[in-house]
Structure formats: structure tokens, C-alpha cells
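Heads up: the structure comes next, in C-alpha cells.
One protein chain omitted, others in place.
Let's look at chain A:
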Amino acid sequence: MALKIVKGSIDRMFDKNLQDLVRGIRNHKEDEAKYISTCIDEIKQELKQDNIAVKANAVCKLTYLQMLGYDVSWAAFNIVEVMSSSKFTYKRIGYLAASQCFHESTDVIMLTTNQIRKDLSSPNQYDTGVALTGLSCFVTPDLARDLANDIMTLMSHTKPYIRKKAVLIMYKVFLKYPESLRPAFPRLKEKLEDPDPGVQSAAVNVICELARRNPKNYLSLAPLFFKLMTSSTNNWVLIKIIKLFGALTPLEPRLGKKLIEPLTNLIHRKIHIFSSHKMLCSQSHLIVSLSRIAVLISLSSGMPNHSASIQVMKYLGLLAMSKILKTHPKSVQSHKDLILQCLDDKDESIRLRALDLLYGMVSKKNLMEIVKKLMLHVDKAEGTTYRDELLTKIIDICSQSNYQYITNFEWYISILVELTRLEGTRHGHLIASQMLDVAIRVRAIRVFAVAQMATLLDNAHLLTGNMQRMGICEVLYAAAWICGEFSEHLENPMQTLEAMLRPKVATLPGHIQAVYVQNAAKLFATVLKNQEGNTDSTAAQETSQLMIDRLPLFVQSANLEVQERASCILQLVKYIQKLQQKDVEVAEEVCALFAGELNPVAPKAQKKVPVPEGLDLDAWINEPPSESESEDEQPKAIFAKEEPKHSRPRHTEVDEKELARRREARKQEQANNPFYIKASPSSQKAYQEAPGVEHIPVVQIDLSVPLKVPGLPMSDQYVKLEEERRQKERADKKKKEKKKRKEKRSGRGRKHDSGPESEEDITPAHMVDIVTEEMPEVHRSCLNITMNLKGNARTNMISAKGAVSSYVVSGGIFLPVKSSKHKKKKQKKEKEEKEKKKKKKHHHHHHHSDGGGEESVQNGTVEEEEPLPVSVYDIQGNLQDGSQVVVSVIFENKCDSFLKSMEFNVLDSLNSKLQRPEGSGPHDGLTVPFQLPPGVSNEARFVFTVQSIVMPQKLKGTLTFIVKNEDSSTHEKLDFKLHFTCTSYLITTPCYSDAFAKLLESGDLKCSSVRLEGVIMPFHHLLARICFHHHFSVVERIDSCASMYSRSIQGHHVCLLVKTSGQTVSIDAKCDEPTLLGNVLDEIKQTFSQC
């Protein structure tokens, strides 16, 4: 009796083993979940028992439940308990459960380390084996680190069974604990030649996986593998080795050649011996027997019975081809027919593979044909995945390499429209983006596209009807936008407008409605324009009424965007209506709302916008928080190190490019300067319209910004015209190209275009600035110089130094604009006639700049009667008033005529203004208060107010005068430029060395530096030169090193440290105004580049 009870209880205990559980679940089909939950309760009870057998049984059942999708992580600890059982049966159950449900974030895993280690060293090989198998599934970085050594020892275990498992698990260990790879690798390599094929195979397996991640480390093993390949008979090993070689051959081309022979042997052997042709897919990397694959495919497709194994071959053949396609597209293209045939295969996998290949098959000739075929498939295809795949493939194929293969965009648009008829595709947005892309980029197609889109909008009820949720309605987004944006091409804009304002539109997703509303407004503008032209005011009013009637629907929309746009436009239309009722013509103004064309922007356009000089994007805006304080306390190097920080990496070689770059930067700076007027919107606009689609906004920035000065001097305008012309030319050129390419507009082309474009941009800039380049020479010559302006007329340039007070700053000259050859073409046309005349007479004018003034002797003889006064000027800062600069001009009459009524006038810029007597207008000239008899010179002073002194600038001016001879008098005019260098704003100020040191330490000053190469002059000359030309004073001089100081009229401190070694002079500078400093340094550099 007792025994019976015991037996019964034990039975009950075990009545639910795994089989019973499964049976139970099968018997409770209706309330499976409930049954399982009671089972789980039982299992929980069982797990509370001390008996390991009961626990093991419970864990076994849990493993099954886990497979059914029940979370069993709560039993993780019990699983560990069962794992640690001494009995193999239970241990195996425990490890199985662990491998099924443990993962890296299971916390009890760390409890298992010692248990696993014990099992690994167990005398029973199956204990070890089971532990390895389990570990392979749930190894964590910690476990890998702790157990790597134990596993490595096992790699040399006496039993092959253990060895092979240990070798294999090493891969997992490497993954989790990469440091173990180095010590373990020699042993792993050893195992490649293990006598047991299983171990060998495992080692090959591991090395293959490793090589997949980083092939080049395993090149050295190639000979070993080569031997294995020729000797091994194990298919699995061979497959893996060939896969490995597949990864290695790209790195070592010689390997490929060597492999051909053994591989072909292998393939022959395998094809004949094994029905499964294992090598086929693997060898594809090696491109050895493409023809064989093709033959296989053709064989298999030619076979009448499509048995599965044949299909397998076909699939693998196509797979291999797709790999070959990447490297040898030509060889695959020759099998085009075969591949197209595969498109008709009943097997979806094969069709998909063939589709992949199609991508490489298309050409201009066959694109339409192929796509037509695909469209047929689209119609036939059932199942959305395949159809979606087809759709994306069609679009991929057509749009690849920027529509390279499309010869007829009308065709493409119709294909896209046809694709919208597909029911339930997910790719509405893809079609939409293609439509937008093509319509925007291919200008010629717009008329057609707009017509198509209008039809699409008209039939919108088809689209919105049943498949709104499927995303095809995205197409309407594109349609609405295209119709709105290019509404001028619409045949019947009114009809489209009505279509867009249908009440049904309100069922569309919000973002599409928003586009509808916005573009309805655009259409409205177009319609109004048309109707007002017809002098039929009622029609226009009706249109407004239509808008007012329909828009409230959108105003009520739940979507904020729609609501906002709708209410905005509604109010606008109401206002328009009011105006209309007063018979005011509004169409023009309404159109102006949407005027302007949207142009595509190259993806990398942003990169081309230069970072303005002096703007360091990495710099802190505020001082970095307190950590750096300690650093601040350390004594700082007074001057920056040799290498400049960011702005001027190559200062020493002042080549053209560098100059151009700097000029560009300076212009940019001017553009950012609030004192300069920026490009007016109107001219921007003109730019946009002129050059067409290729025009990239960046270019506009480059071109339009620097030239804007109020009262734009004519030459500059000319420059602008020139640039525009250039642009047009470029556009024309491109159009020609475009024609050549049969309307193919490619982004690559554009990218390509924009490259040279930006380079070309430098050239015009160069042209504009050519005067600047002459500047330095002129500048240098300003000391003593006579300057020839016009044949008989000459300027005697007298150094202002002596004449003016000690703070005289800089010398300069009138720069005769006309004398520059380059300038001529930039003059305004109206002046050209006059100029030509002069040019004839004074063809040698351009000589003036070469070699400075002393050469003027050449014109000692007076050839012509026409006299001109000429002048020297000197700009001096006014110390009393930081914003005033005095320009002393010396006029000398070198001709034989009497000069009178001289008027001096300068075109003011925002930054600098000529001070005129009160009551005179801003464009009036100043009368020079003297007359000049022949051979006489006199000085006049003009005061300018300057706002910002951080940048050099030029002012254009004219001097008009009357030349009086005995018998006649003529009115003459001389154009000149005043160059305000930054140096001219500096005032020589003495400074003591202690004050100097204090200044440097104050930390307010920004560093910059410059290097001058090839300066061959004594150091003291050099210093004198800097002092003289740039108004510095020497603070201290020690051997070949000197510190210098100067102050600007606005009180900026400028400190220099000049060092010389050999022919190299390095100037480190500090100033509290980095821009000013940069410009001063540039000027210093230019001074020395003349030597």
C-alpha cells in the first residue's frame, strides 16, 4: 500500500514529463493558453523541489514552452542549477535550456563561469562537449575572457570530438574577446593539418569566417589552403576553402591564376560526380567558368521538366552571374537573352535574381524594351512584394547614373504615370520623387509632365478611392506640386484648379493637402493672369469666389500645416477679391508672390560656401568652462607658433592662386560686413533667370556679393555684365552639351560642371581685381616718383612725408584707371567711344606701373597738346578723430597748358565718405582751391570719414578740369582710384618694452603669423622698411629678432615679432582685431614680395 502511494506520488511527480506536456497541449487546442499557464504553475512548483531530477524535468518542459514563445527567463537560476548537476542527462538538459534562452544580458551567466570551467576539464568527453555546445550559444565577453585559456588547452585535447568543438568555439571567443586571437592563432593554424578531418574542417571553417572579416591577414595561409584544396576530399572543407580564396584573390591577383587549374579540375569532377554541384556558387568569385554557368542555365531552362534541382541550378547560376556582373559586366551582358528569359520563370526567387542582373544589362538601346517587358510583368504579377520589387527595379534601372540610359523623358514620365495605376504599392513616394526630379531637372519635359500631372489630378478620385492607405496617393503630392509650380504650361489651369479644390481632397493625408492648398494658390495666380488679360473681369472674380468657397474646407483641417496655409491664402484671396471689385488689376502682383524659379542644388553645394576668414567654426564662442582655467594661468607663449592656425596655411608662396583665394576671402568678408551693401535682391533675381537650370546658388554667392557698392562704379557693372555673359556662355555651352547628350541632364554632369564653374569664377574675380595686383609696385614707388599718366601729362609724385605732420601714414598714388589695359573692357559702353580715342593716342599708358615712377622720364618729351594735371596722394589718419582720414593730394601740371576749374570727386562707399561742405549733395565734387599754371604743383587736402578700418578699400573718383591753351580750352576728365590700405590707418606710436610686454600678456590679442622667404636685405633695412612703409616703431631689438608696435587711428594695438634666419623672415603678430591684422600682414608681405 505504502509502496503504491509512493509509486503513485512519484508517478504524479513525473506525470508531466515533456511528452505529457506536449500531449496535454495537443489535447487542449481550445484553451491552450490557459492550459499552459497551469503547466507553468506546476513547473514553478517543481522547480521549488530539491530533487534535481524533478528540476531537470521542469527545465526540459520550459525549453519546450520557450519554443512556443513563452518567456522563461524567470527560471534562469534553476537552469544554472540543472547545468551544475553531476549527471550528464540533467547537465545536457540544463545546457540546452541555457543555450535556448540565455543571452548577454542574462545576469546569472556570471555564476556559470566556474561550473563551465569544471565541465570543460571533466574526464567525460561528453560533459565537455555539452558544455562547449552550450557555451557557443551564450558566450559573453566576460565568459570568453575567463575561459579562453581553458578552451585553448582543449584545442590539443586527445579526443578529436573535443578538439573539433574547441576549435570551432574559438571563433565565438574571438568575436567576444578579440585579444585572444593573437595567442590562439598559431594553434589554430596547426589544426589545419590535424589528422582528424572533422577538426581540420572546423579549423578551415573558423579561418574562413575570420578571413571574411579581414582577408588580408590571412594571405599568408594561402599556400597551406592550396595544399588542402588539392588534397582534401571533404566537400565541406573544399567549399569553405574556395570561399576563402574568393575573399583572398582580390587582394592577391596572382592567386587567381594559380587557382584556375585546380578549380576547373574540381568543377569537372564535382559536376560529374556530385549531383549537387557544390562548387558552382563558390567559384563565381574567381571568374573561371562563366561559360559553364551559362551553359548550365541554358541547359536548365531548356529542360522541359522544371524539377526543383534544375531550378536550384538556375538560381545559383544567376547568383553567380550577379557576382560576376560587378567585376565583368561585359561577359554577363552577352547572356542577356538568357536572363530575360529567366524573367518569365515561374519561380519568384529566380525572377528576383534575374531582375538584379537586369540592372547591369540595360543600355540606351534596349532600356525601353526591357522596361516594357517589366511593365508586362507588373501587370501580371500577383503578390505585392514581387510587384513592389519590380516597381523599384524599374525606377532603379531607369534612374541609374542620373538617367544615363533614358533617351526620351516623355516616355519615362508616361511609365511613371502608368506605374501609379498599380494597386496597393508601397512605393508611391518613390514614384513621386522621380516625377518631381524629372520635372525639375529636365526643363524640356515640363510641358508634357504638367499635362500628365493635370490628368492625374483630374482622375484623382481613382487614386483616393480605395488605396489611400497604401501610399500611392503620394503621387498626388508630386502631381499637385508640378501643376502648381509650372502652371504656365497648363492648358486648362482653371480645370486643374477645380480638381485641386475638390472636397474629396480633404480625405488625403495632411502633407499632401498642404501641397494642394499651396499650389492651388499658385494656380489661382496663373488663372487670374490669364483672365485679366482677356479683359473679362467677371471671370476673374468668379475664380476668386471659387477659391473663397472651397478654401474653408481646408481651414477646418485637423492638420496644422493645411490649416495655416489655407487660412493664409483664404485671407489673401478675400483681399484680392476686394481689389477686383474696385477694378484693380491684381494679377501681376499675385503672380509676384510665386515668381522666381526653384533650381536644384547640387548635394555638395553647401561645401562650396567658403567659411569666412576669421571665422573658426571649432572655436569656443564663450570661454570654455572652468577646467581650462588652470591652463590659462600658465605663462603663454607670447606669439603663436610658426604654423598658423587655420586661416592661411600657405603664406609663403604668394602665387596667383593664393592671391585669388585671399581676394575671394576678402570679398567674402566685405559681404559679411554690415557696412557694405549686399547684393540687391533684384540683381540676384536677374542672375537666377539668366543662366538656366544649371545655375547653382553657390555660384551666385561668389559672384554677386563682392561687387555691391552704392553708386556702383561702371567698370564694376561691366564686370558684372561680363560675368553674366560668361554665365550665359557657359549655359549655352552646356545646352549644346545637353543636346549632344540628348536631353540627358545628369547630376554627375552637373557636378562636373560645377567644378570648373567655380574655377572659372576665380578668373572674373581675378579680372576685377587686377588693379590690386599692380598696387604694390605702385605703392612702393610712391616715395619719389613721377608718374606718367597720359603722354604729355604727368604727375610728379612727391613724397608727402616731409610735407605733412609726423603721423603721416601711408603713401599712395592716384591710380589712373584708364591706364590699365585690363580695365578697358570693363568700362561702360557710353564711355567707350571716348576711351577709344584716348587709347589711340596713349597706347603706352599701361607702362606706368612697371618699374615705378622713375621710368616716367621716357615721356619727357611732350608729344601732344592735351594736358593733364596729375597727382600724388597720401592718406593720413587723424589721431584726434578715429573716424577721419586726411588725404593729401599733390597736383602737378606737367604740360604746357593752364589748368583750371579742377573738381575732385569720389564715389562714396558706405564705409568711407568724402567730407563735403554743408549744403552740397552726396555726389557733388569738391573744387580744388587753386589753378595750375604749367609746371606748377600744389597740394590739396580732402577729409574722409571712415567707419571701419579693419579692411583695405578702394574708392573711385574722377577729377575734372579745364585745359586752357592760347587758342582753345577743353574739358578733360581723369579717373583714378584711391587705395586705402590698412597700413594707412596705422600711426607710428612709440611704445616702451614694459608696456609692450603688458599688452601682450593681457590676452586680448589675437595671433597671426606670416613667413617671408628669400628676403635678402640686412635686418635693420628690413626693420626700417617696415617702420617706414607700415608705420611701426621698433620696441626692442635683440640680434636677429625685434619687436615692433603700432596703433591704428581707432586705437587697435598691433604688435609684431620679427625674426630672421637666413633668407626667411617670420613675422608673428598680435592685434585685438584679427581682420585688421590679417590685412596689415598681407600688406607687409606684399611690400617684401617686391624685393
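Note that a contact is a pair of C-beta atoms (placed from the backbone, for glycine too) under 8 Å apart; a residue touches a chain by one contact, two chains touch by 3 or more; residues count from 1.
Everything that follows uses one rule, which is that contacts and distances are computed from a predicted model.
From the set "AP complex subunit sigma", "phosphatidylinositol-3,5-bisphosphate 3-phosphatase", "Translation initiation factor eIF2B subunit epsilon" or "Gap junction protein", the protein name that UniProt assigns to the chain left out of the figure is "AP complex subunit sigma". Contact with the undisplayed chain is limited, among A:Ser86, A:Ser334 or A:Ser363, to A:Ser86. Looking at A:Thr112, A:Asn205 or A:Ser557, the residue that reaches the missing chain in the full complex is A:Asn205.
Only one of the listed residues, A:Asp347, A:Asp396, A:Glu418 or A:Asp437, touches the absent chain: A:Asp347. The chain that is not drawn here is touched, among residues A:Ile116, A:Ala222, A:Leu316 or A:Cys1071, by A:Leu316.
Residue-level contact of chain A with the missing chain is found at 2-3, 5-7, 9-10, 18-19, 22-23, 26, 49-54, 60, 63-64, 66-71, 86-89, 92-93, 96, 100, 103-104, 124, 126, 129-130, 132-133, 136-137, 139, 161, 164-165, 168-169, 171-172, 197-198, 201-202, 205-206, 208-209, 212, 234-236, 239, 243, 276-278, 280-282, 306-308, 311-312, 314-316, 319, 346-350, 352, 383, 385.
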